[in-house]
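Just passing along the structure, written as structure tokens.
A protein chain is absent from this complex, but the other protein chains hold their places.
So that you can tell them apart, the chains are marked A and B in the order they are listed, and the count of residues begins at 1 in each.
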């Protein structure tokens, strides 16, 4: 078990300690769960109140955070510092060892670089190319001519269909499907005829894809996910979608065919995007929103259909008063009717 | 094939027969599908009309139900009675036999209690502990140091990642993922850095988890699902979520990180909950609602954003009349303008 003084941690993170820097830290935990001997972090001022409740021995804060009843380690990016410390106190224990499990079925025509680990009951088809130190956990399927870049990690039961490409240092969580057919049918004489989906999926470096997420292959050409993009669980990405670099796609989002996300786009949970639209660089779409058309770079939109977020908030605030608005309008109609009636009588007189 | 008289079934269910209790029952079916010789049930007065259409030989009803054209078995909870009768007429036929299939890969360091059944192509990692009579259907993955309580049943292709805990008598449907990484990234210098997710998932007793549902492990500490909670298909449960006992979570719900459900909460289909909120005991959230903040115990809320259900129903009723409301307001503005104009002329005169 690692033990560090707060001073040692401060040196490692290039931070500054306010309070006793000689205390010993033995673990790391969230602010609600931390116990004596743990260090925790405060990344969001919404949770300031927890500073008085936590049992943590020390807390990592951003500059300018209010004073705390325990020693504070001040750093520029507390969440990033937390991320670095977690691995110190909780080393990765269960990393699979290199080698091919005897129950795996690996085609002799597949190419495995050094240090590859292939778990039990995996299947690797001919022409697949696995870079150095790639890990396939048990039960993964890697189709014909798939390429996986070095240091990528596939959790159990991932399916990579033929001719797809995964970059370096990617993480694919359990049940991910990459390269399933796009949803395309031509209606003729009362029946739908399948349009063959002969493109592929190309995933950049440092991409993470959440459990049971599905990414369809392109009809022709490629569905693309840019470097550094992080995708959560149960997301649906349609054929010929192009996602830029460093995007965040939260759980249960659906992106329809041929839509494009530029870099640094954030889609909150359960968002739906129509097909053939473009979401500009740095744009943010609020949770559950439905987006029927292009979104400008840098915009923040919400609602169904999505509109500028600030406008949507004002609308959300007045919607509960709609029944009263109808009543007020009825009252106005009565009052105006009475006035009109009175004025008419007046004129007649 | 089991055959019972209606009198025998009444004795078993402690119910009362109205009509001929000597008729023979040979099967059980829903009210629309039932044929001659079947018993069916009526649990919802909305379906009263089916009483005249069903071909069932007898029907299980609650006290006070309208008269029926066939013998009626009156019980306190018809749906519960139906549940008991189904197993009488349709015994479970396909229960896997105890033992380890030769194609399964079970670490010698795993501990299997008596009566455990491990299907073909399963993988059980070192340190896993499986209670008595646990069943793993084919293709399940059970990670390092996972614990599964007695009589739990895993359907094919379930993934339980390392250090997660499943209680007793749980049912995990095909494709369930428990313990995937929470979705946490720290932005630094234009890139997202993964925050290691070193907690686990702890699932209580008598929990059911639907097909392809995903439950993320905690960043630190545990994501928790309480005893008796039932979760439907394709649900997403984020890291550090805490769900109480006897909750109902319907299909395609998404629960964001660190949100808490107290006991007896019901979330209808496709609901989305924001992170770090609390849903009070016994609260109900209507289908497709988006919940951005805490919900009081016992409350029923609906809409996007969610508001009290009764208010939401009134709003849903007036929204289709919004275009007319705009027209009525325009009309009022015209009329008031005319009055003002007339009054001005009057004063001038």
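Here is the rule we use: a residue touches a chain if its C-beta (ideal position, glycine included) is under 8 Å from a C-beta of that chain, and two chains touch if they have at least 3 such contacts.
Every value quoted in this text rests on a predicted model; they were computed, and no experiment measured them.
Participant: Which candidate, B:8, B:21, B:162 or B:208, sits in contact with the chain we can't see?
Facilitator: Residue touching the absent chain, from the options given: B:208.
Participant: Given that one chain is not shown, which residue among B:100, B:113 or B:325 touches it?
Facilitator: Only one listed residue reaches the unshown chain, and that is B:325.
Participant: Please pick, from B:28, B:116, B:165 or B:241, the residue that touches the omitted chain in the full complex.
Facilitator: Result: among the candidates, B:28 touches the missing chain.
Participant: Take the complete complex as the reference. Which residues in chain B touch the chain that isn't displayed?
Facilitator: 28-30, 32-33, 46, 77, 79-80, 82-83, 86-87, 90, 92-94, 101, 103, 119-121, 137-139, 155-157, 171, 173-175, 206, 208, 210-212, 228, 230, 232-234, 246, 248, 250-252, 269-270, 287-288, 304, 316, 319-320, 322-323, 325-326, 329, 332-333, 336, 339-340, 343
Participant: Just checking the interface: what residues of chain A touch the absent partner chain?
Facilitator: Touch with the absent chain occurs at residues 103, 105, 121, 123, 125, 139, 141, 143-144, 157, 159, 161-162, 175, 177, 180-181, 183, 185-188, 190-196, 198, 212, 214, 216, 218-221, 234, 236, 238, 240, 252, 254, 256, 270, 272, 274, 276, 290, 304-305, 307, 311, 314-315, 318-319, 321-322, 325, 328-329, 332, 335-336, 339, 342-343.
Heads up, the rule we're going with is that only the chains that are shown with their structure count from here on.
Participant: Distance-wise, how many Å sit between the C-alpha centres of chain A and chain B, to the nearest whole number?
Facilitator: It comes to 25 Å between the two C-alpha centres.
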